[in-house]
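Handing you a structure now.
With one protein chain held back, the other chains of the complex are shown just where they sit.
Each chain gets a letter, A and B, in the order it is written, and its residues are counted from 1.
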Amino acid sequence: MASIDHDAALARAGANVTGSWSQAAHLARRYPLGAVGGIIVIVFVLTAAFANVIAPIDPLSTNSKASLAAPGGTFWLGADFMGRDMFSRIVYGARISLAVAAGATALGFAAGIVIGLASGFLGGWFDLAMQRLMDIMQALPLLVLALVMAASLGPSLENTIIAISVALVPNVARVVRSSTLSLREQPFVEAARAVGMGEVRIAVRHVLPNTMAPLIVLATAQLGSAILTEASLSFLGLGIPEPYPSWGRMLSESAAEYVRTAPWLVVFPGVAISLTVFGTNLLGDALRDIFDPRERT
Amino acid sequence: MRKSLAIVAGMIAAVAVAGPAFAQKQGGTLKVTHRDNPPSASIHEEATISTIMPFMPVFNNLVVFDPKDKINSPDNIVPDLAESWSWNADRTKLTFKLRSGVKWHDGKPFSADDVKCTFDALIGKDDKTKDLIRKNPRQVWYMNLKETTVGSPTEVTFHLGRPQPSFLSMLASGYTPVYSCHVDGRAMRSKPIGTGPFKVVDFKRNESIKLVRNADYWKKGLPYLDGIEFKIVPNRSTRVLGFVAGEFDLTFDSDITFPLLKDVKSQAPSAVCIARPQNVRSNLIVNREKEPFDNPRIREALVLAIDRKPFSDILAQGNDLVGAAMQPPPAGVWGMSSEELAKLPGYGPDTAKNVADAQKIMQSLGYGPDKPLKVKVATRNIAIYRDPAVILIDQLKKIYIDGELDPIDTTVWFTRVQQKNYQIGLNLTGAGVDDPDVMFFENFYSTSSRNYTGYSNPEVDKLIVQQSSEADKAKRMKLVAEIETILNKDAARPTILHNVANTCMQSFVKGLTLQDNSIYNGWRFESAWLDK
Partner (left out) sequence: MGAYLTRRVLLMILTLFGMSVLIFVMLRLVPGNIADILVDSAGIVSADEKAKIVGELGLDRPIFEQYLQWIGGLFRGDLGFAYVSERPAIEEIAPRIPVSAKLALLALIYSVILGVPLGVISAVRQNTGLDYFLRVMSLSGLSLPSFWLALLILMASVQWFGVIPIYTNEPRSLLDEMLLLSVPAAAVGFRSSALIMRLTRSSMLEVLRQDYIRTARSKGASQTAVNYQHALRNALLPVVTIIGIEAAFLIGGLIVTETVFNIPGVARFLVEAILWRDYPIVQNLVMLIAFIVVTVNFLVDMAYMALDPRIKYAD
């Protein structure tokens, strides 16, 4: 049996797996850091989903009397230069970070999977061409590639997602391609071919599910770097434009000017980014241990 | 020939400066922060303080606004490269007697030919192969200049199409240095040569601009400083931290906003910070050719809806000035008084009533809380533009306009505006000289290349020319107010506020007078010195 069996992987991680709850509890005991990461990620996702319920104030509404208001009272985390509530902005900022992280990862993975599968199955000139294209894309550091992409597309939420997703494609395509190459010669694929299954169906039904484990690990790791890349782009003024409350944008320009008179403008968005990325990293580590015990850290 | 009184004033000033100055100390390098990379070093090709502040010390003008006076007005223009000047009887010929013995930084002698070269280039009559300038943002300043003739190496005459009292004011601006015939445009953009008190050593892009004392400066004994060093630090927080830590002696012009002032004062209590109007105003641009703002009623509602106080409170802790297009008094020479202003729509003290009136208009057009008018508010994607735009959007909610910010890449901002590819937008407009000719010709005259909203009103065009020819100041001010009233009624770039900001220097920086009605004219640095 060459395919990676998820249940088996989970079973290796924790014996006597029964219901999903006890399974989760067991995993949490076995991977306490991963559990912490999982909780952080869940909180992050819930915050983003219910931002409109959680945020007490419209994150875009300005208030001339609250300019640079200190934390406390109405403004739990203070107010920015325009008198906008920092807490509400950070809560809504979770939406942007989630949209960018999930959007860019999903888009980048979709493209990477298609390219990787096609490369692995078709081989020949297509594979060669794609390999070279991936070489070219990987010849630039992620941030540099995203920077050039973002500049050519112009600043907006959609364009930031596209810019970051493009930078994620090569890694995914490489992983999918190499597992496709090893899987396509496996007996169960040969068997499917023997009963007359089409190549596309084989790819989607048999090969893709078996490359999921490394992809999940990779995806979790990429969520964090997508968030960080968005923050860096927005900090440099090439990412999410005003007035959207992107965490990275909140740290740029005007916020940084008040580092000393209003440190909360710099501290809280930074904490929000760091904590979220930290959570996804912890979760990613645990998932890698579970799915790929050889690379256990 | 009527000799100007200014000659006498100028001679007294020259004597005072040239005499032995016991108080001033020689030497030292003035370190200044710079906010961004100047697009080029060629003042005639640019329209930004980023170029003026570091490169004005390299040049001289024919005449200049008295650098020791805080107010730029036609009454305090003093000689620079010109020793004296005179008008002919019908005031269409302006003759300058030039100084002799002045040398360019490369040692070549300065003469009247250089003046002719400069102004021929500005009116597009120069020898094209020389290519002294490749863009000309102040073309409209010289619309009335027909030609420049050289009488002798020390005499040059400007021939105007009609009388224009303000012409001398424009020559006195920091934007009007005299270039030399023998240096080409590329050199002027990267390492310019002038006759001024400082020479350019090095202009390292994105890094620094270094000037060194011109030992052969024609004003003996000046300048006091050995050199000036501008360090380009694009990140404002880093700049301010650097100033507070004592790495810099002077901040970039108007770099310290009021919210930042508190920080600077608490960290560097000995620093001297001077608040002054910049003669830069935030204004609304309205696309009157497209739905929905082709409807004058909606434009009227817009003008009524602007509540100026919150803008000022947030952006400048209440220090910004309310005015129409011209900078308001006391610093502004031509602005309407506050009583006159209050009569204009939207300027009245009862903002609640203004908003209620605007709401009525909007309701009569079928808009309301449940049926807002959705618009995009375009602005240049830089903080100083975006910040007021965000406040504007918030205010428009009150009159049922649901605005979404459309930040436009700074490279294509004017192009977008010119193509009328926007609904409403927020813009900043600076005036090189506090002068009605500069303001109105540049921004509202139908054929001006800087009239990028394409405002065209024959009546206003006529009034602009009329005030420009008017020699009597009181009569001229009446005409100016008339123009202002029409512009406001037409919602032609209605002004939100005139910006006020701080420029800070360490306590040992002396001999620098910052001018209150233009940021562009006071940066010669020739009598600045360091008391340490």
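What we mean here is this: a contact is a pair of C-beta atoms (placed from the backbone, for glycine too) under 8 Å apart; a residue touches a chain by one contact, two chains touch by 3 or more.
For clarity, every value in this text was computed on a predicted model and none was experimentally measured.
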Fill in: Options A:A24, A:A49, A:L122 or A:A139, residue touching the unrepresented chain
A:A139
Item to complete: Consider the whole complex, including the chain that is not shown, and state which of B:K97, B:K116 or B:R189 touches that chain.
Response: B:R189
Worksheet, complete the sentence: Where chain B meets the left-out chain, the residues are 31, 37, 39-40, 45-48, 134-137, 139, 186, 189-190, 203-207, 231, 233-235, 237-238, 241-242, 244-245, 247-248, 409-415, 417-418, 449-450, 452
Practice prompt. Tell me where the left-out chain touches chain A, residue by residue.
Written response: 33, 132-133, 135-136, 138-144, 147-149, 151-152, 154, 224, 228, 231-232, 235-238, 248, 251, 256, 259-260, 263, 266, 270, 273-275, 277-278, 281-282, 285, 295-297
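Following the convention adopted for this analysis, only the chains that are shown with their structure count from here on.
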Item to complete: Report, in whole Å, the distance between the mean C-alpha point of chain A and the mean C-alpha point of chain B.
Response: 47
Practice prompt. Spell out the residues on chain B that touch chain A in their complex, using ranges where they run on.
Written response: 235-237, 240-241, 259-260, 262-263, 266-267, 309-310, 313-314, 317, 381, 383, 386-387, 390-391, 393-394, 405, 407, 409
Discussion item. Using the touch definition from the top, list the residues of chain A that touch chain B in their complex.
Written reply: 60-62, 64-65, 67-68, 81-83, 154-155, 237, 241-243, 253-254, 256-261
